[in-house]
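Quick one: the structure is below, questions incoming.
Shown here: the complex without one of its protein chains, the others still in place.
Chain lettering (A and B) follows the sequence in which the chains are written, and residue indices restart at 1 in each chain.
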Amino acid sequence: RPCRSGPRRRRGVKVRAEGKLSDLTSVVESQQFDRGMLEDLFEVTKEMERIVEDGAECSLLAGKVMGTLFYEPSTRTRLSFETAMCRLGGKVVSTENAREFSSVAKGETLEDTVRTLEQYVDVIVLRHFQAGSARIAADAASVPLISAGDGPGQHPTQALLDIYTIQKEIGRIDETKVALVGDLANGRTARSLAYVLSKFDKVKLYFVAPDVVRINQDIKDHLTKNGCEWEEVNDLATVAAEVDVLYQTRIQKERFGDKPEDYEKAQGKYIVDKKLVTSMKKGAVVLHPLPRVGEITPEVDSDPRAAYFRQAKNGLYIRMALLTTLLKGN
Amino acid sequence: RPCRSGPRRRRGVKVRAEGKLSDLTSVVESQQFDRGMLEDLFEVTKEMERIVEDGAECSLLAGKVMGTLFYEPSTRTRLSFETAMCRLGGKVVSTENAREFSSVAKGETLEDTVRTLEQYVDVIVLRHFQAGSARIAADAASVPLISAGDGPGQHPTQALLDIYTIQKEIGRIDETKVALVGDLANGRTARSLAYVLSKFDKVKLYFVAPDVVRINQDIKDHLTKNGCEWEEVNDLATVAAEVDVLYQTRIQKERFGDKPEDYEKAQGKYIVDKKLVTSMKKGAVVLHPLPRVGEITPEVDSDPRAAYFRQAKNGLYIRMALLTTLLKGN
Partner (left out) sequence: RPCRSGPRRRRGVKVRAEGKLSDLTSVVESQQFDRGMLEDLFEVTKEMERIVEDGAECSLLAGKVMGTLFYEPSTRTRLSFETAMCRLGGKVVSTENAREFSSVAKGETLEDTVRTLEQYVDVIVLRHFQAGSARIAADAASVPLISAGDGPGQHPTQALLDIYTIQKEIGRIDETKVALVGDLANGRTARSLAYVLSKFDKVKLYFVAPDVVRINQDIKDHLTKNGCEWEEVNDLATVAAEVDVLYQTRIQKERFGDKPEDYEKAQGKYIVDKKLVTSMKKGAVVLHPLPRVGEITPEVDSDPRAAYFRQAKNGLYIRMALLTTLLKGN
C-alpha cells in the first residue's frame, strides 16, 4: 500500500499570474485559468446567481446566438450550456449527434465544420470524442469556443464548477482538505479537479481508489512539483471524518469490458452512505459530478452535506459566467 | 353482442369539487382535474387563443425555461409543447431521445435525472415509455412537471385538449352524445376521454370497436359507477347519425405483431368516409387524436364537421394554458 507525502508546501499565498479573464477567447482546458482568473470568474459567477434568482428576463446576451456542436451525446452538459445561454437572453441552435449527422460522414474536417458554423453563430460549444479536438477547433475558430469535453481529454467547465462549488460551500479553497474517491484513473473530473486545486494554497488531497483504478503518476508528480500535499489512502472512513470535501466519482463500468467481476469489486468498495456522511465534519460537503449509480446511497440526499445537486446548479452559473465573459469581453 | 346500459343518470349538474386550478403543481393524469378545474382551465385556454390570434410577441413567461425530456419520440407532442412555451415568451431546452443519450445508459435513476434537470429549468415536460413514470418524476421534482404521456399509462394533455375541443365545437359537454370508434382496448386517448367525460352531466357514450380491440371492462364499470350512460354498438352508420361527436382512433398495427390479417380486418371495419360524415348532424364533429392512416378518408377533410386539425391546434392552446397556470400560479 503506497502512502507517499508531497513536499512541504510553500509559504504564503500563491501569487497572481499574468492571465486576465477579459483576455479569454476560448475555454479548452482548465490550465488556462490561474488563480487570479478563477477569482475574477467567481465574481462574475456570483453575479450570474443573482440574475437567475432575480427571475426576470435578462438581456445581457440578447441578439447573440450559441451553436452547440456535440459529436457525442452528453444531455446533461448540453442542457446546462443551453439553459445558461437562454437565461442570459441569448438564443441557441443545436445538434446533439454531429458525429452521425453532420458533414463529417462525408469526410469534412473539424476545422471546416467550425469555420462554417462560425459564419452563423457568435459562440461555439463543442463536445468531441477525441482528446485534443477542442484545441484544434479553437485554433480554427474566429469566434469564441468552449469545450464541453473532448473524449478522454479535458472537461474544463466541470473542473471550474467543481472548484467554484468548493469555494461557495466551504467559503474558501486555500487550506481545504479534499478526498477524491472512486475511479481516479479514468475519471477525468477527478484529475482535472486535482490540477485546479494545485493552484491554491495549503490544499491537502487524499486519493481513495480501488487498486485497479488508482490515480496516475503524472498527477502526483504535478502536485508535488506545485507544492501541493497529497496522500494515497485505503480507508475511506478515516479520511471522511477529516476532510472538508469528499468528492465521490462513478466507477465507469465501460472500462471493465472483459472483467465484470473486477467492476463489481471496485464499484462496491467505497460507498458513501448515511453512516459515513454522519461521521463527516459539520460544514463538510459531499460532491459528485453525476450521474451516480449507487456509490452514494439515496438516503444521503437529505443530509445538508449532500451538495451534488447544488453542484449541478453551479454548472449553470459557471457556464453563464463563461458565456458572458467571452461574449461581452467581460 | 353485448349491449348493456349504464344506470340512470343523476339529476342536475354534477357538483363542483374541491380542487383549485391555482393549486396545480404538476400534470400527471387526467383524474387530477375535476369539473370546476376543467372549467377554469378552459377560461385560461380561451385567453391563450386570444394571445395567439393577436400575433404580437407575448412575454407572459419571459425569463422562464422549459426542459423537454423525451425518453421516446413523439415529435407531434413535443413540438406542440415547445411551440406553446415559445408563444408565451419562454425558452426551451430539449432532448428527444433521452433514453439512448442521457445518463440513463449509465444507470442513473429517473429521479436523479429530474433532480439534475430541475437545477437548470423552471418546468419539465416528460415523455416516458413506462406507465407510472410521470408520477415518480413529479414526486421527485421540486419544479412543476407535465406528463406528455407515459407509455401505456396516461397522456393527460391529450384528454384535456379533446374535452376542450368538444366544449368549443359543440358549445357544451353536458348532454352530448359521443361515439368512440376504433382501437378502444389499446388506445389510451379513447380511454382517457371516457374518464374525463364521466365528470360531466347527461353524457352518453357509444363504443364502436372491432371485436379484438373492444373497450375494457374497467372503464365500463367506472362509467356506470359515475352515472354515465354508455352502449357498445356494432353499426357505425346508425350511431354516426345520432351523435354530436364521433371520435375516431387509429388501429395500432404494432399490437397485431403476429397476426397481420387480424389487423387488416380490424383496420378496414370502421372507416369514416364522406358518405358517413354527410349523414351526421349539421353541428356534429369528427375528432381524431392523429396520426391517421386511412380510418378517415382525405375527402372528409373539407367537410366543416372534420375538426381534427382544429383539435390539434387546441393542443397548443391547452398546453399554453397549463404552462401559464403552473408557472404563473394562474
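Here is the rule we go by: contacts are C-beta pairs under 8 Å (C-beta built on N, C-alpha and C of every residue); 3 or more make two chains touch, one makes a residue touch a chain.
As the structure is a prediction and not an experimental result, all values here were calculated from the model.
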item: Residue among B:Q32, B:T83, B:T109 or B:N234 that touches the chain left out of view; value: B:T83
item: Touching the absent chain when the full complex is considered, from A:V44, A:V121, A:L180 or A:A209; value: A:V121
item: Sole contact to the chain not displayed, among A:S59, A:N216 or A:T238; value: A:S59
item: Residue numbers in chain B that touch the chain omitted from display; value: 55-58, 73, 75-76, 78-80, 82-83, 86-87, 92, 96, 250, 253, 290-294, 298, 309-310, 312-313, 315-316
item: Absent-chain interface as seen on chain A, which is shown; value: 59, 62-63, 65, 67, 89, 91-93, 95, 98, 100-103, 106-108, 111-113, 115-117, 119-121
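As a convention for this text, only the chains that are shown with their structure count from here on.
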item: Averaged-CA centre spacing for the pair chain B and chain A, given as whole angstrom; value: 42
